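All protein chains of the complex are present and in place, except for one that has been dropped.
The block that comes next holds chain A.
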Amino acid sequence: MTLNVRIDAINLSRWRLPAKTLVEDVAFTIPDGGTLGIVGESGSGKSLTSLAIMGLLPRGMKAHGGIVLDGTDLLKLGERQMQQVRGARIGMIFQEPMTALNPAMRIGDQIAEGILAHKGMSRAAARAEALRLLERVRIPEAARRIDAYPHELSGGQRQRVGIAIALAPGPRLLIADEPTTALDVTVQAEVLELLGELIAELGMSLLLISHDLGVVASIAERTLVMRGGRPVESGETEQVLRRPSQPYTQRLIGALPRAQKFAPPATGVRPGGSTPLLEVRNLERAYHSASGHALNAVDGVSFSIEPGTIHGIVGESGCGKSTLARIVMGLDRPTGGQVLFEGEDIFAKSRAELLRLRRGFQMVFQDPQGSLDPRQSVSRIVTEPLFLDPAAPRGKAREELVGETLASVGLSPPDAARYPHEFSGGQRQRIAIARAIIGRPKLVVADEPVSALDLSVQAQVLALIRDLRDRYGLAFLFISHSLAVVETISDRVGVMYRGNFVETGTAAEVFRNPRHAYTRKLIDAEPGIDQPRRYGVARTVVEETKARLA
């Protein structure tokens, strides 16, 4: 199998609008058994490139050039012929395993579907093959799980099933579009390992698309960096990511959280003998399911935050970090324990007093898309917290305050009259931060504030948060699943697992010298660009397999 891609252009033509070129001059070759990673930020055209190969571009888009798979130009094939290629010769793995699997169909049938369509086996044989594949992707108790529905599996298992579906018709090339982005870091490591292993074993080729430099570095032999629909740089992965020749690649790598240089951590200043800004004592939050089964989402968490410091909390999905954030914000009530803000228990307060206290703390959310009301102007959005403050400036003075606040987060005062959709993701997050800081709070709870942002934008927002800490003495409770981000931004860190901290300390202590096994597991699982091809395929293995087959 050799795939030779030479896309001159992918054009979007829309009715009544001028045609637009989305991708230009992308060319690469994937040899038999080769692995290529395409990295880029959003809008770089990396996904369109993969869709063009599969002939699945959205309506109105057309690829020009040549996509030659073993001598056949896929762009010249009709829809019927393309169906023989998809699945059978090129398999695809999708980002979100929950939506990529049919929720109403048993996983065994979903795997067998591709076998039956392309391989002409009997139903019984296809089922046996599906079982073999499930075992191969290491689904525990595969013989029993073959009749399970997707919702009965965990996220990682679903993605394994997704891989099994892609492998079933026996393609020689796999296209994986952000295959691990929706997964936790430890699960991601397992899935990448499995992927690398399968590719080596079956001698397949892989086209991996990711925004994550670490993921690409850990599996791909060659890397292509794209930006704004054009290729920037390509070559051996090690060379591209370790010794980049293009300024854009250098900037991208420089934006990796750990690569940034920040001032030494703040220790927080408070007059001697006074209380910490926020103190959480033995916090518990239990949820009861309909069957009466109790689950402790937060299970006895204690920590405190000093004024002017950033307290990071890192953990995987379901560890209770978002529940913790909601309780600290007073949006949810704990079932046990206390939250003390400047020494006052926020849950022992009357509603009016709580509202007064609320002025001291604000929140920033993950999704800059959903956290701003699309029907309100930036000015109305940003001034929302002033609703609480009877002494808030009105009229002209308020306009000035808005302008000032927008300027302090790197936007300009005239932006106040615009609407959220006119801004990019990073700018929206700046608006959300402006909303959080306009009332001069003492504490901002930030729940995954940079997770939805591109690498370079993420670096800017992190720098802004640091800057706000230093300029206004703001304290942050910074929650993230990303070790690198938390390590970079935080003064103190708590590693959360199943509702409680397994380890706390200064960022340097926890990450340089982890004591708890879970922390070590997290750190090990994190893909970095300094560990090239750790799950990847050694060429020799491929050669050996081929020799064996021949």
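Everything below uses one rule, namely that a contact is a pair of C-beta atoms (placed from the backbone, for glycine too) under 8 Å apart; a residue touches a chain by one contact, two chains touch by 3 or more; residues count from 1.
Just so we're on the same page, contacts and distances are computed from a predicted model.
The chain absent from the displayed complex carries the UniProt protein name "Peptide ABC transporter permease", chosen from "Peptide ABC transporter permease", "Adenylyl-sulfate kinase", "Sulfite reductase [NADPH] flavoprotein alpha-component" or "1,2-phenylacetyl-CoA epoxidase subunit B". From the options A:Val39, A:Leu153 or A:Ala432, the residue with contact to the chain not on display is A:Ala432. Among A:Gly60, A:Gly343, A:Pro374 or A:Pro414, only A:Pro374 touches the chain that is left out of the view. For the options A:Glu96, A:Glu197, A:Asp299 or A:Glu384, the residue in contact with the chain missing from this view is A:Glu384. Touching the chain that is not shown, out of A:Arg358, A:Arg430 or A:Arg466: A:Arg358 (per the contact rule at the top).
Of the residues in chain A, those that touch the hidden partner chain are 15-16, 18-21, 329, 331, 355, 358-359, 362-363, 365-367, 370-377, 381, 384-385, 387-388, 418-419, 421-422, 432, 435.
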